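Omission of a single protein chain aside, the complex is shown with its protein chains in their original locations.
Going by the order they are written in, the chains are A and B; count residues from 1 in each one.
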Amino acid sequence: MTYSYYKNMQINNIIFVYQGEVTADLVSSILQMIENKLEGEGEDKKVKKRVFNVMVECLQNVYHHLDALPPTDASNPIKDKTALLMIGREEKDYFIITGNHVLNDRIPHIKTRLDRINRATKEELKQLYQEVLTGGEFTEKGTAGLGMIDIARKSGQKLGYDFHPVSDKYSFFSLEARVSRIPDKG
Amino acid sequence: MTSAEAELLHSPALRYTYPLYRNMLDNSVVFMYHGPITPDIVVDVLGIVEDRLEGTGEHRRVSKKLFNIMVESFSLTEEEVRKGETILMVRQLPYLYSVSIGRRIRTNSVHEVRAYLDFVNVMTPDQIRSEYHRLLNSETLEHPVAIGGLPAISILDLARKCNGYLYYSFEFLDDDYTFFSLEASIDKTKKQ
Partner (left out) sequence: MEALRIESTHKTPRVILDPENGIFELSGRSIPEDALGFYKPIFDWLDAYAKAPLPVTHVRFDLEYFNTSSSKNILEILKRLEAIHTNGHEVRVTWYYDEDDEDMEETGQDYQALLNLPIELSVKIQS
């Protein structure tokens, strides 16, 4: 078993992956690790900061998404509240992937938001951010609305995503942010 | 852009996120790290694992054990550390935690490693302790006893700390290298 994970991580350039509940303490422990890891890699200061900031936003985003899920009961096994956090490094970019369950009826909304974010230019993203901040058309509970815009802005690249059906109620939503290792890019 | 276009820009890992999640969930794998394992990483990993521990007294005891196991496992990877061809994996099951280390070893030392692990795995706790003392006392600092490149004393130490069976596996890669993984687990509930 260990070998197949090792192989998978090697092929996909994954450095680290966590599966389980996401608490505030966990988020801070993971960030600590990432920070030390980046430090150890001797990455450019700007890149380090960018990766770290994107990671913070991604983790916050998962945290809020999970928060938005209905409370667990007999019909919702506890695993709905668990997430996947992944960070990897390719030649040109770092990538941060988060995965968590979402209610199926929320998918069109999330998709629309993501596609809109991906279509936007840097300037447009900035405007979008202000819009949401001041309660524009994307208003919704909590800061999850801002989260993805923030991720896109900080990463400087388009967001990748995937929805994997799990049941008639839930799907698993994966979000990917990429951060360039080239200091002046993004 | 369309979602199809978004798909083109992402890494291969994105498509495998859900299968990986499910796989980890099914195998109770909490955490995996692939890369050079330094003492800093071990310290940080403990920080992550500690957050999952519940309870009070048990929490500290288990956390200490887990940490000591990881610290020791790290010494099993020293050679390969620089190359980063290592994996650290933590599993959490209802009654136990386990730490696995995976790394490459030379294919021609597989039989030696297997024999030594089988030897340690049938020892009683007293026998492990004596053997550990013997090595601690007799081997010199410069020339530790190594089994296929792995420090024997570390293997004994792991066996002692986890007071149980050391699970291991080999995956043949080529004539030069074989992937070796070792799993040490601790029972959450009882004192060892």
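Throughout what follows, a residue touches a chain if its C-beta (ideal position, glycine included) is under 8 Å from a C-beta of that chain, and two chains touch if they have at least 3 such contacts.
Nothing here was measured: the structure is a model prediction, and the numbers come from that model.
Partner chains of the missing chain, restricted to those shown and counted over the full complex, are B. Shown as candidates are B:25, B:71, B:110 or B:123; the residue that touches the absent chain is B:71.
The omitted chain makes contact with subunit B at the following residues, 38-40, 42-43, 57, 60-61, 64-65, 67-68, 71-72, 74-75, 129, 132-133, 136-137, 139, 141-142, 144, 151, 153-154, 157, 160-161, 191-192.
As a convention for this text, only the chains that are shown with their structure count from here on.
Of all residues in subunit B, those touching subunit A in their complex are 1-3, 5-7, 9-18, 20-21, 24-25, 27, 29-35, 38, 40-41, 44-45, 47-48, 50-52, 87, 89, 92, 100, 102, 169, 171, 179, 181, 183.
Chain contact summary for the complex, subunit A toward subunit B: residues 1-3, 5-6, 8-21, 23, 25-26, 29-30, 32-33, 36-37, 40, 79, 82, 84, 86, 88, 90, 93, 95, 97, 99, 111, 114-115, 118-119, 157-162, 164, 172, 174, 176, 178.
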